[in-house]
Structures are given as structure tokens and as C-alpha cells.
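Worksheet: one structure, shown below.
Shown here: the complex without one of its protein chains, the others still in place.
Labels run A, B and C following the written order; every chain starts at residue 1.
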Amino acid sequence: MIELTIISWIMAFLVIGAAIYAIETKDLISAAIAAGVASLVVSIMFLVLQAPDVAITEASIGAGLTMAIFVYAIGRTGRWEE
Amino acid sequence: MRKVVAIILASAFFAVLLVSFSNIQQADYGEKEYYYQNPINGSYANESVPSHYISNTKNETGAVNAVTAIVVEYRGFDTLGEVTVLFTAATGVSFLLYKTRGGKKRTEANLILKEGSKLVLPFILLTGAYIFIHGHLTPGGGFPGGAVIASGFLLMMLSYPKFFMKEKAVSVTESMAGITFAFIGLLGLVFASSFLQNFLPLGDAGYVLSAGIIPIIYIAIGFKVGSELSSIADKLKEVQK
Amino acid sequence: MMWPEYITVAALISIGLYGVMAKKNLMKIFIALSLMETGVNLLLITIGYIPGGTAPIENGNFAKYVDPLPQALVLTAIVIGLSVTALALTLLIWYHSKTGTLEYRRGMRW
Partner (left out) sequence: MVTPVLMIVIPLLAAFLMPLIKKAHRYFTFSILLLNAILSVLLFAKVYNDGAIYETIAGFSPPVGIYLAVDNLSALLALIINLFATINFVTSKKDFKFSMLYLLAVTGATGIVLTGDIFNMFVFFEITAVASYALVASKKDEKAVEGSIKYMILGSVGSSFMLIGIAIIYSQLKSLNLYDIAARISSMDPKMMWLSFSFLLTGIGVEAELFPLNGWVPDAYEGASSNIASFLSFGPSKASIYAIARLLIIFSMSRTYELALYVGIATLLIGEVAAFMQKNEKRMLAYSSIGQMGLILIAFSLIKDTSYAIPAAFFIIVSHASAKSSLFLISGKKGFGGITSKYVGLAGVLSLIGMPPMAGFWGKWYLLMGIADEKMWAVAAVIIFSAVIEAIYFARYLHKNLGEGESEDLGYSIPAAVMVSVSIIMGILPLVYNMAGGVLNA
């Protein structure tokens, strides 16, 4: 079980790091992609937590489509903060 | 100044959340303290809500996947509401972005991407359909299936800048799927005793043609979600002025 | 105790809240909100997890299953989150095409 715990910690730090990067970067496209990465890693966490239905949904809707529409919208507005 | 206050507040919130989560026990849901009380007649049951789902899914709904059984049968009303939220959002998006479509030029994608996506599209659509048809047997179901279908169209939008969803076809699909869902619910009210109740034979659990109304509803949801997500992506795509 | 998951949840929610409070760019605020929603979804799934349980799909041999109800709730919550995000982005595109900016102006504060 110790391997799984280590993997969980690694994923937790990945998610938190991606989230902080998404908030702090000035480039909105990278921010959207970082948020998508956080979402994707969370979907792997769902898989580890024995929720395959949710993992599939989160990976396709939460990470994929949300990121896509964010990128579209940023393309239509402006890429840089401030 | 604003940032400092925000950091302090957010860290305080972080601490509160952690302290409260440390009180949550990862307890087995079958324990006695979770036994529910029937709100209509006030009698106590000798099981908790989740253990009812685990032990009765197969013989009450005919589905193998308990999550699907909950999403479509036990809490089907939530799902109807959820589909409605997505429908509302899709309506709102097309209502507000009605006149912004125009012809801003974009660079054409290269040949391999164009031909490749044409080749791949049917397989993506087929995969999506497979996912939502087998929702009661395997992980998946209407929502991811619909999202896969939408991602197929998204690929087409990426490789062909002039590719647009046919607005009429999309809106007819989403309306028909929504009507199917609500209408099957009403049939439950007519043929059985309450809204969304199953009125079809359950069949043998484990086969595609089983579980009563679950596959029908999931197919409707798949079509609805697929058409709505692709229309949202289509409307938000980069074309303006 | 499932510390990695709970810490992730708390961090995602408070980072999202920080973004909403501190950032001035509207697009950034909605990115923060979507992070917050992800955190809440993870919270629900973690609550339903039982150590040693398997996914709630009947597989013949009698085993301990994790709680299926939170998973059903999260399926609903994910789709709702996407709907709100889509509508929000529409409004932002609209706002940008009128004013040419996504930053708060004087009238947009509270």
C-alpha cells in the first residue's frame, strides 16, 4: 500500500502546483492549460479512489472540453492579463 | 493590499477546511449509526442508504453498474435537472452569441490533419455511442459518451476552419432527446405509479438489452449531451466581427 | 486518514477562493472558479471512499464496494460546472467585444 500512498502524495503536489501556477501566471492560455492539467491529475485520483465513471467524465468533460472552450474564449478576447 | 488580505483569508479558510476534514471518518457506510428513517411513515430501516444501493441494484433495476442505476433510476430526477441545466446553458449561449458569426480568416490546417480527422471522425462517434449504450454494464454512460461525440466534432472544427454545426439539426436533436427523456418519465407515471419509474421488463443483468428504461434514457442523454456540447463549442469558436 | 486527498481538496478550494478575491482579470476569476469546482468534486469522491473497497460495479466475487452515491452526485456536479463555465465565457466574450478589456473597471468593484 505504501506505493499507492507515495503516488497519492505526488499527485497531490502536482495538482496544487498546477493550481498555483494557473492562478499566478500572467499568460491566460497557460493558465487554462494548467487548470486542465490539474483537472486531469484529479481524474487519475478519482481512478485511484475507485470511481471509474467519474474519472472518465472528469477527463473528458472537466479537463478536455472545459479547457477547449477556455482556449477558444481566450483566443477571442485577449491572451495576457493586465 | 488586496492581495495580502486575500492570502490571509484564503489561508484561514484552508485551515478551517483541514480541521473540519480531519473529523470525517472513512467509515463503512453499512454501520448502524447510518441507518435511515423513512420520512413518510417515520419507521427506522435496518440498512443505510448506500448499502441499499449496493445490495439491491441488480434486482431492483437490472443494472450491473450501481452508479448508473443511481444516476438514471434512483436519482433520475436529478439527472433530468442536470440535463436541463446544460440545456439552459446551451440556450443561453446561442441566445447571447446570436449575431457574432462572421468570416474572420484563419490559416488552413495541413492536409494530413484534414484527411486524418475525416478518417477518424466515424470511429470517434462510434466510440461515443458504444460508451453510452453500455452505460449500465461498464463505467461510462451518457455524459462521457456525449463528451466523446462532441470531441469528435471539436476535432473537425480544429481542422476545418469553415466547419459549422448545422444549427437546425443540432437543435432538433437536443429537443427530441430531451422530450424522449421527459416523455419516458411521464410514461412511468401512466404505466407504473410514479414519475420516471421503470415500466419495462428488467431482463437478464449483464446483457445490453436489460435494465428496463436505463439504456433508453442513457442513449437520449448521450445524444442530448453530445449535441449540446458541440453546439456550445461551435458558438464559442473563434469567428467574429 | 486520507491526507493527500483532503489536502488537495482544501488547497484547491482556497486557491480558487484566493483567485476570486485577489485577481482583477475576469477570465482568471473563472479559471479560479473551475479549480474550486474540481476541488469540491474531489471532496465528494473522497468522502465516499472506503479503504479496501472496489468500484461499485458488480463483478461476481463478493467484495466491499465504495459508496456509489457521491459518484453519482459528482457526475451531476461536473456537468453543471461545465454549463456555468460555458455561459460565463459567452458573457466574457460579449463584454470584451463591447469594452475591449476584461479587467475590472471602477464600476465593477464591490
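The rule we apply is simple: a contact is a pair of C-beta atoms (placed from the backbone, for glycine too) under 8 Å apart; a residue touches a chain by one contact, two chains touch by 3 or more.
Because the structure is a prediction, the values reported are computed rather than measured.
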Interface partners of the hidden chain - shown chains only, full complex considered: B, C
Hidden-chain contact residue, picked from the options B:196, B:219 or B:232: B:196
Interface with the unshown chain - residue positions in chain C: 13, 16-17, 20, 26, 29-30, 33, 36-37, 40, 43-44, 47, 67, 69-70, 73, 76-77, 80, 83-84, 87-88, 91-92, 94-95, 98-99, 107-108, 110
Residues belonging to chain B that touch the chain removed from view: 16, 20, 23-24, 29, 33-34, 36-40, 42, 48-50, 52-53, 60, 73-78, 80-82, 84-85, 87-89, 91-92, 94-96, 171-172, 174-175, 178-179, 182-183, 185-186, 188-189, 192-198
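By definition in this document, only the chains that are shown with their structure count from here on.
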Where chain A and chain B overlap in contact partners, by chain label: C
Farthest chain relative to chain C (centres taken as mean CA coordinates): B
Chain centre separation (chain A, chain B; CA means) in Å: 20
Chain B-chain C separation of Cα centroids, rounded to whole Å: 16
Chain A and chain C, separation of their C-alpha mean positions in angstrom: 10
Shared interface positions of chain A, touching two or more other chains: 51-54, 57, 61, 65, 69, 72-73, 76
For chain B, residues that touch 2 or more chains besides their own: 65, 67, 139, 141, 143, 229, 232, 236, 240
Residue numbers on chain B that touch chain A, as the complex places them: 65, 67-68, 131, 139-141, 143-144, 147-148, 150-151, 154, 229, 232-233, 236-238, 240
Contacting residues of chain A [partner chain C, same complex]: 5, 8-9, 11-12, 15-16, 19-20, 22-23, 28, 31-32, 35, 38-39, 42, 45-46, 49-54, 57-58, 61-62, 65-66, 69-70, 72-74, 76-78, 81-82
Contact footprint of chain B on chain C as seen in their complex: 1-2, 6-7, 9-11, 13-15, 17-18, 21-22, 43, 47-51, 55-58, 64-65, 67-69, 71-73, 75-76, 78-80, 82-84, 86-87, 89-91, 93-94, 97
